[in-house]
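A protein chain is absent from this complex, but the other protein chains hold their places.
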Amino acid sequence: MMMLEVDNATKIFGGFTAVNKVNLSVAEGETHAVIGPNGAGKTTLFNVVSGLITPENGSVTFRGEKLNKMMPHDIVNVGIARSFQRVNIFPRKTVFENVQVALLVHAKLHFNPFRQAAKLFRNEGMELLALVNLADEADRRAGDLAYGRQKQLELAVALAANPKLLLLDEPTAGMSISETKASIALIKEIVEKRHLTLLFTEHDMNVVFEIADRISVLHHGEIIASGLPDEVRDNEEVKRIYLGKD
Amino acid sequence: MTNRFQIYVLILAFAGLAILPFVGSRYSVELATQILIFGLLATSLNILVGYLGAASFGHAAFFAIGGYACAYFLTTLALPLVVSMVGAVLLTALASLVIGFFCVRLNEIYFSMLTLAFSMLIWAVALKWKPVTGGDDGFVGVAVPEYLSNYFNFFLFTLGVVTISVIVLMIVGNSTMGRVFIAIRENQTRASFLGVNVRRMRLIAFVIAGTFAGVAGTLLALYVRGMYPETAFWSQSGHVLIMVLLGGMHAFIGPLLGTSVLTLLEVTIGQHTEYWQIFVGMILVIVVLAAPEGVYGLVRSVAKRVRGQQDDDA
Partner (left out) sequence: MFTNPTFMFIQVMNSFALGMNLFIIAAGLTLIFGVLRVVNFAHGAFYMVGAYVLMTTTNLIGDTSTGFWVGVVAAALVMGVVAFFIERFLLSHLYDKEHLLQLLFTFALVLIFKDVVKMVWGPLQHSISYPPAFKGAVDLRISYYPAYMLFLSVTGPVLAVGLWLALEKTRWGRLIRAARLDREMLSALGTDVKLVFSAVFVFGSMLAAMGGALAAPRIAVDPGMDGLIIIDCFIIVIIGGLGSLWGSFVGALILSSLTVFGTLIFNEWEIVLVYIMMLAVLLIRPWGLFGHPDEERH
């Protein structure tokens, strides 16, 4: 059984078809990259998979369960966590508080109006922060962190939900070369350590070929190629449309 | 949103208020009663405004429902005091559940307008339903029990009810639920992607806020010995919002502080001129433009600067 199956997904905004009959499958433990130029529909695809928008057509199945009608929070609760292209954290809270709230939601404590929150999940929170090398910044305002470190924080927050599938939308966007290297090494390490399945979108081809098991190429909302990195790299159409520009 | 300093302030305030009736004038006790009632109303509103980040312009509706229900149960149905108050609060909780169910489906500006619309609907009903509410004459002559009919006892009673309510609200604010409210305020999308059913949490916050507004409403009905439709008018909701903003919406004691400051200001200015609204308006403009974190925020940033620390947020 595939971890994730996207079946004929179509999303139309007004007159514009952002995602057109997309088929995608990700096996358990696989690291799958979705690449494509700007405007290809990568983020829209992510938004469909994570429940932020409803597709006109098609379905998304996670571990055999259809996700079609589910709201984002339900999808998180079945085991999918995501990050966003523009970092989505709680900027005015401290780094620790960011992961703490993620942990207490995962423990379903948000329905408890009496449990005092201040001291909860100190250990678990610090563990997560250590995983992304942010333990020493625990009490700093999240918004004050450097952009790259905010992305690491977002990764930690996503991991707090103990997901089986991780969706990362352009995880290295806006990063310098060294930041990108460090970030990728970190992601690779975490994915291995936690046996995660990873679906990510990316621009940087070096990143993609370094960690992806399989690649799908999106162009004008359609998948034009999908397979092993070498297959995709040698695909004529892909070379023409995308790689040719490098 | 709450820290040790605020707790000390509250304890101090409680102690001061507890001795007030024994040492202060009748006037000061009556004023304190008013501040307590509206302070509770403002604190309840802050669950929505400060914690959840939802600007409700219809909170006065629950204030009115609680008051009218209590007046009706106590006077028209001649039920005992405790039954009347509890019944009124339960009715208000139910009303906030129904109204909240519809309101929380909308965001931001539409939320504000929908809450305002519901509040005006309550106003209209209060104005027209003469047999139950007394119509535009108001519900006059609430049957306040003998032991509460002097200002001294009534103040202590109000102090007790408000103190318990404030403690409960503080516990909720500092709870894991409270943290999630704040998370929703800070970044609704991210909260959703943590696994939070944002709509449901907003409804819970709405009901908590509305319920305690209802408690304040019962106290109002007993204090004024009557209820009037104006209590549900949109400008009343605006007035409470001013109290929240003035004191500081990101601190638990902010609304209580704001209520005290605003009430004292209005009373003082009112002694010199009938045009106190223009002063309140001007102060509000200054706060909005220069001190959106309110009095508490100002005190805090001054204290931080004195201690040479960086500015952070609750």
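Should a chain be cited, it is by its letter among A and B, assigned in written order, with residues numbered from 1 in that chain.
One rule holds in what follows: contacts are C-beta pairs under 8 Å (C-beta built on N, C-alpha and C of every residue); 3 or more make two chains touch, one makes a residue touch a chain.
In this text, all values refer to a predicted model and were calculated from it rather than measured experimentally.
Checked against the full complex, the candidates B:25, B:150 or B:277 give a single residue touching the omitted chain, namely B:277.
Of B:1, B:36, B:49 or B:144, it is B:49 that touches the chain left out of the display.
Of the listed residues B:112, B:175 or B:260, the one in contact with the hidden chain in the full complex is B:112. In the complete assembly, the contact with the undisplayed chain comes from B:120, out of B:70, B:120, B:142 or B:177.
Considering the complete assembly, chain B touches the hidden chain via residues 49, 55, 57, 102, 105-110, 112-114, 116-118, 120-121, 124-125, 127-128, 188-189, 192, 198-199, 233-235, 238, 241-242, 245, 274-278, 280-282, 284-285, 288-289, 292.
By our rule, only the chains that are shown with their structure count from here on.
If you average the Cα atoms of chain A and of chain B, the two centres end up 42 Å apart.
Contacts from chain B toward chain A in the complex involve residues 171-172, 174-180, 182-183, 186-187, 189-198, 201, 204, 208, 312-313. Against chain B, in their complex, chain A makes its touches with residues 50, 52, 71-74, 76-77, 81-82, 84, 88-93, 97, 100-102, 104-106, 109-118, 120, 141, 157, 160-161.
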